[in-house]
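With one protein chain withheld, the remaining protein chains of the complex are depicted in position.
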Amino acid sequence: MNDTDIYRNQRMGGMIGKGRRTALIIVDFVNGFIDPEVFGGGNTRDAAEATVPVLEAFRARNLPVVFTRIVYADDGSDAGIWCEKVPRLRELTDSSPASHVIDMLKPRAGETVIRKTQASAFFDTNLGSLLRGLNVDAVAVAGATTSGCVRATVVDAISANFRPTVITDCVGDRALGPHEANLFDMRQKYANLVTSGELDALLA
Amino acid sequence: MNDTDIYRNQRMGGMIGKGRRTALIIVDFVNGFIDPEVFGGGNTRDAAEATVPVLEAFRARNLPVVFTRIVYADDGSDAGIWCEKVPRLRELTDSSPASHVIDMLKPRAGETVIRKTQASAFFDTNLGSLLRGLNVDAVAVAGATTSGCVRATVVDAISANFRPTVITDCVGDRALGPHEANLFDMRQKYANLVTSGELDALLA
Amino acid sequence: MNDTDIYRNQRMGGMIGKGRRTALIIVDFVNGFIDPEVFGGGNTRDAAEATVPVLEAFRARNLPVVFTRIVYADDGSDAGIWCEKVPRLRELTDSSPASHVIDMLKPRAGETVIRKTQASAFFDTNLGSLLRGLNVDAVAVAGATTSGCVRATVVDAISANFRPTVITDCVGDRALGPHEANLFDMRQKYANLVTSGELDALLA
Partner (left out) sequence: MNDTDIYRNQRMGGMIGKGRRTALIIVDFVNGFIDPEVFGGGNTRDAAEATVPVLEAFRARNLPVVFTRIVYADDGSDAGIWCEKVPRLRELTDSSPASHVIDMLKPRAGETVIRKTQASAFFDTNLGSLLRGLNVDAVAVAGATTSGCVRATVVDAISANFRPTVITDCVGDRALGPHEANLFDMRQKYANLVTSGELDALLA
């Protein structure tokens, strides 16, 4: 029995019902997660480019858009254990270009940019409260990396009772094995997966 | 360049320093996650058996032990979106044997059993506060499934500034592909990985 | 200048706009918070009696109702620093009648009873996630004590972007000075205050 069959036999991998109002969460599409010399590479640039029209679609419908960036204090005072495991995270200081959202997805006034220090966009941030204030019950997730901040954000989203959708061509990773493996896990257990071309159905 | 090299080039996959005091977190080793007819199968039974001597070692050293179980109200009133994605979770009611910790790892008086409704043992529970009260700064994680509640718990542990160690032969999954893929992710980004045979070094 | 004028001059004490859907949160109306020999006394019994018709009104409108109780493990393993400050909290074990919701407000099937170990009903619990899953954006709060678990719950409610209303005759305290002082604080900074007779306007 292959892996997919095992999950099907346990009745996993089904679809979550559609929400009433969906926000777009763009996770860590910052310069440092595109650049292969920092934390990028693989298909992260392609994913960022595929997110441009998705962002435009959400804006055109006046649906909420939230960006995230990992940011540590210049003096490193809020760097924790994760920075021990992944030491170059410390480079993502407020003043470093590596921590800034990429130009092609530049946030507009009114679009919140969440500052975070951990993988999940919900962890120790006001993202959950903010989404509730916006009357949102579903999130569509783009960003990098699939196996890191995207996965952690999606797991927290469903845990907090938001309906998560992963836009498969809008999430990217430095290495394709983990990218695919995490898409598998999210499809089986935590989210609906759609391509950006299927977006209209999601938002209708 | 293979996946491991990509991570090494970005200086991931290193070791987290040792903590002062480690708690053992036994995640969802309940009947329903051993039984292949519910959510178990694969190497989950082997992992549970390998956890028996680890539990004894923590007890012998008087180190804290915490168990978790997924539990929903009998009337389903606290089932959320995750139960839409994984409908059989609703079977894990308080009165169902499927939600009870397996006999071979039976909790003793003084060992807290955390009730949870989501994947992470930290999410919407008092686990983080409890560990702080116990003066713990590191956690060793056993349980099921590697790609589910173990992974989610490990990510939240490091996010909350606990030093996480995954005991590789004490975590199991219904399917081995996701088991291995999630061990890879955790080793690269979120935890130290050791076998139960290497436990003494961890706790020394 | 009296205290109220000071707040008015800083533009506090105004009204929060009405929500779309309101849940009733009945905080710790358990036997031990009515009994003056445990944690009750003062106007807690009167407040509980005034809550009976409010509960019926929410049920008649099919609006969500959530109860809370403070519960510690029989072995005391999850008692923390709050139990050092208030040692008799440890008596509120699962099996003790003191921790059970009073008969006159007995929960029905489908009405969640949140187990908590701290003052706020939101702290380390799934209340926030549950309310989001119920499509709730406002909470009306009854319970005991005004200066304790009610106040803490109301502050967390507005912090999490729920619109809080305190039902003034349905909250009670062991001592009337703190009861009044905390109503003042909540009126100025955290909630709308209404009597149960004004409930219809709130829910219309």
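For reference, chains read A, B and C in written order, and residue numbers begin at 1 within each chain.
Heads up, the rule we're going with is that a residue touches a chain if its C-beta (ideal position, glycine included) is under 8 Å from a C-beta of that chain, and two chains touch if they have at least 3 such contacts.
Here the structure is a predicted model, which means the values were calculated and not measured.
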Residue among A:Ser99, A:Thr117 or A:Thr168 that touches the chain left out of view: A:Thr117
Among A:Asp5, A:Asp78 or A:Glu180, the residue in touch with the chain that has been omitted: A:Asp78
Hidden-chain contact residue, picked from the options C:Thr22, C:Asn43 or C:Ser147: C:Ser147
Selected from C:Ser120, C:Thr168 or C:Ser196 as touching the chain missing from the view: C:Ser120
Footprint left on subunit C by the chain that the document does not show: 3, 6-7, 10-12, 14, 16-17, 38-39, 41-42, 80-82, 84-88, 118-120, 123-124, 147-148, 152, 155-156, 158-159, 161-163, 174-178, 181-182, 184-185, 189-191
Positions on subunit B contacted by the hidden chain, ascending: 20, 128-130, 132-133, 135, 137, 159-162
Missing-partner contacts on subunit A, residue numbers: 73, 75, 77-78, 80-81, 109-113, 115, 117-118, 124-126, 128-130, 133
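Here is the rule we use: only the chains that are shown with their structure count from here on.
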Type of subunit A:subunit C copy interface by residue overlap (half), same or different: same
Computed distance of Cα centres, subunit B from subunit A, in Å: 24
Separation of subunit B from subunit C, taking each centre as the mean of its C-alpha atoms, in whole Å: 34
Separation of mean Cα positions, subunit C and subunit A [Å, integer]: 35
Per-residue multi-chain contacts in subunit B, two or more chains: 80-81, 118, 124
